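Of the protein chains in this complex, one is absent; all others appear in place.
In this document, chain identifiers A and B correspond to the written order of the chains, with residue numbering beginning at 1 in each.
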Amino acid sequence: MTTIPSGARAEHADPPPSGANRATRSRRGPMTPTRAARAVSLFGPLTLFVVFTLLPLYWMVVYAVTPTNHEGFVPWPLTGSHFSSAWNNLGFAYLFRNSAIVGASTLVVTVILALAAGYALARFEFRGKKLLILALLCTQFVPGVVLLIPLFQIFKRLSLIDNLLSLVISDTVFQIPLAAVLMAGFIRNIPVNLEEAAMVDGCSRFRSFLVIMLPLLRPAIVATGSFAFIGSWNNFLFALMFMNSQHNFTIPVGLANLIGEYNVDYGALAAGGTLAAMPLVIIFAFVQKYLVQGMTAGAVKG
Amino acid sequence: MTHALTVDAATMQRRRKFNYAPYLLLGPTVLLLVAFIAYPIATVFYYSLQHYNVTEPWYNGFAGLGNFTQLLFRDSKFWSSLQFTAEWVVGEVSLQLILGLALALVVNETFRGRGLARAIVFAPWAISGVLTTEIWLLIYNPVTGLGKLERLLGLGNGNLAPLATTHGAFLSALVAELWRGIPFFAILLLADLQSVPQELYEAARVDRANVFHRFRYVTLSHLKDAIVLSTLLRAVWEFNNVDLLYTLTGGGPADSTTTLPLYIAQEATISHNFGYGAALTVAAFVILLAFSGLYLRLTRFGQER
Partner (left out) sequence: MAGAQGRGWWTTRRRGITGVTAIGAVLLGLVAGCSSGTASGSGSAAGSGGKVAITFWDDNGGVRTPAWQKIISDFEKQNPNITVNYVGVGSSSIEQKYNTAIAGGSPPDVGMVSSQYLASLVAQKALVPLDSMYSSSPLNGKIDQAMLKSARTDAPDGKLYLMPLTTTFDTLYYRTDWFKKAGLSAPTTWADFFKDAKTLTNSGANQFGFTLRGGAGGTLQLLDALLYYTAPKSFFDGSGQAVIGSSQAASFVQQMADLYRNGETPQADINNGYQQMVSEFDQGEAAMMQHNLGSYSNHVKALGTSKFAGISMPIGPSGTPVQVFPGDNGPAIFAKSAHQAAAWKFVEFADSATENSYWNQQAQQVPANTDAQSQSWVKQNAAMENTLQRLDAPNTIVIEDPHYLPEFGTIMDVDMAPLWQKVLNGSMTAQAFVTKWAAEFTTAQQNYKSHNGG
């Protein structure tokens, strides 16, 4: 798992194969078994990654779908009892609703703020910029556990304890520095000329941002947006501490209740885990394709 | 290999006298951070100068630098946890970066089933820390995990305990965190790879640069800023990663996997020793600040290459 043939890395830096193959062939000559080399350097590491990823998930799913005290790792015979007990015990429905509300709100707020802040950091020189970047970093230096009580007191003063809004705020606050700084990097990679060309054509700067930049930033938005969503969806500590009623808890809090003293029901835990992970894994499976540039990369011209 | 297309922010800026725009754009973010992070961090600095323990109110009061002299000169756990934290961060971040970059390059290729492959290899990132830990606990527990597998395959008696030794616990935790961390880098770098202008590759080919040179001078140099920032942020996160180690190893055996933030969490939650916990936090803060400054300087972040 720890070694990747360096050839593979270099090979994959290539653009899509149509052009690449031609170029490679002409360079290496007809004798080189290009396709075999590509197959090995591509599918070798890929297989390792896929196996490494799937094994732990498989482990969990086996425990979730087979009866308690099942021997072996073949998922047969099947049972749905762990799922029904996890679902019933936890009242997963409202946990899902809360997690979705908090996650989606955090995502939208974080992405909008990160676009604005990232644009400023990328496209302007201004006094205090370096200091600001450092300050953004500083906000991440302190573990959540020590900020808990002062944050609680702030939310208490704002009457936001036991209100999902406090989770949106605290999650956003912890996600925004990463998102802004990353967004700045992405924006910096898009040539300024593109924007300026649009402005020459009569667009305002804001409009040219919307029309030209946003589509180009789609992979960046998807990446930072999913980081924010996932970070918020999975936040345990704040959700547990700032929510004071059962119907405001989120999925990680519900999941943690499956792991108590006097409680070792691996089946229900695995089933609960599978239920909690599934929607995110599925959503992410669809979203990941937008990580790749929508328009052909060649369009990014100066 | 020069960047004909790099940012030309300076030219835009020169034409303006005073520009409010960046401040306005940054305003909401800065306000939010000041309101909800700056004050809590300030309280941590305040308490670091106090004796503050709710269960022993008779000692509470101004401590001066007492907490700091204690941790610098009389607290061996501070130093040992700091050393382990360094090993943890360096090991975790460098492996995550190398493997994450490899993964990004692999799934950036065009091949049949790429969407499915991506969906699979990115999946761990979507899984929560609590759940990741539980899954790996299941795997490392000899009764439900590798030990059981070993027994079923007839490879041994099943008395396999990866978490029982110092090295075993470190490696086990490392692998568990890698599982979730590799996709983080892969996603980020994959997104950034999309903006590598094809002309650069074409130009490199015209120059007859070989694959290694193309990787080194085109891909890596384009990704540099993203890599610098994401490794730095990731390092800070891994530094402060308490959940995984807390649940997986509990900092053991014999404190060998106790990181500084884990120690801080113990002080704050078990010992209620908030003053001392705050002092440890401030120490961690200063260390991270120095590290970040140095790192950004050494990597010449943001400078044209």
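Just so it is clear, a contact is a pair of C-beta atoms (placed from the backbone, for glycine too) under 8 Å apart; a residue touches a chain by one contact, two chains touch by 3 or more.
Model, not experiment: these values are computed from the prediction.
The missing chain, though absent from the view, touches A, B when the full complex is examined. Only one of A:55, A:200 or A:214 touches the absent chain when the whole complex is considered: A:200.
From the set A:40, A:62, A:101 or A:285, the residue in touch with the chain omitted from the display is A:101, counting the whole complex.
Of the options A:57, A:121 or A:148, the residue whose C-beta touches the omitted chain is A:148. Of the options B:44, B:97, B:117 or B:163, the residue whose C-beta touches the omitted chain is B:163.
Although one chain is not drawn, the whole complex shows that of A:135, A:161 or A:287 it is A:161 that touches it. Only one of the listed residues, B:70, B:141 or B:299, touches the absent chain: B:141. Subunit A residues in contact with the hidden partner, per the touch definition given at the top, are 68-69, 89, 101-102, 105, 108-109, 112-113, 116, 148-149, 152-153, 155-156, 159-165, 168-169, 193, 196-197, 199-200, 202, 204-207, 209, 240-241, 244-248, 253, 256-266. Remark: the residues of subunit B touching the chain excluded from display are 12, 15-16, 21, 24-25, 27-28, 53-58, 137, 140-144, 147, 151, 157-161, 163-165, 169, 249-255, 258, 266-267, 269-273.
To be clear about the criterion, only the chains that are shown with their structure count from here on.
Note on chain placement: the centre of subunit A and the centre of subunit B lie 14 Å apart, centres being C-alpha means.
If you check the complex, the residues on subunit A that touch subunit B are 1-2, 4, 6-17, 23, 27, 42-43, 45-46, 49-50, 52-54, 56-57, 59-60, 63, 71-73, 113-114, 116-117, 119-126, 129, 132, 134-147, 149-151, 154, 169-170, 172-173, 176-178, 180-182, 185-186, 188-193, 216, 219-220, 222-223, 226-227, 230, 233-234, 236, 251-252, 255-256, 259, 266, 269-270, 273, 276-277, 280-281, 283-285, 288-289, 291-293, 297-298, 300-302.
For subunit B in complex with subunit A, the touching residues are 4-10, 12-13, 19, 21-23, 25-26, 28-30, 32-33, 35-37, 39-41, 43-44, 95, 98-99, 101-103, 105-111, 115, 117-131, 134-136, 138-139, 144-145, 149, 152, 175, 179, 182-184, 187-188, 190-192, 194-199, 201, 205, 208, 210-212, 214-215, 218-219, 222, 225-226, 229-230, 232-233, 236-237, 240, 242-243, 261, 264-265, 268-269, 277-278, 281, 284-285, 288-289, 292-293, 296.
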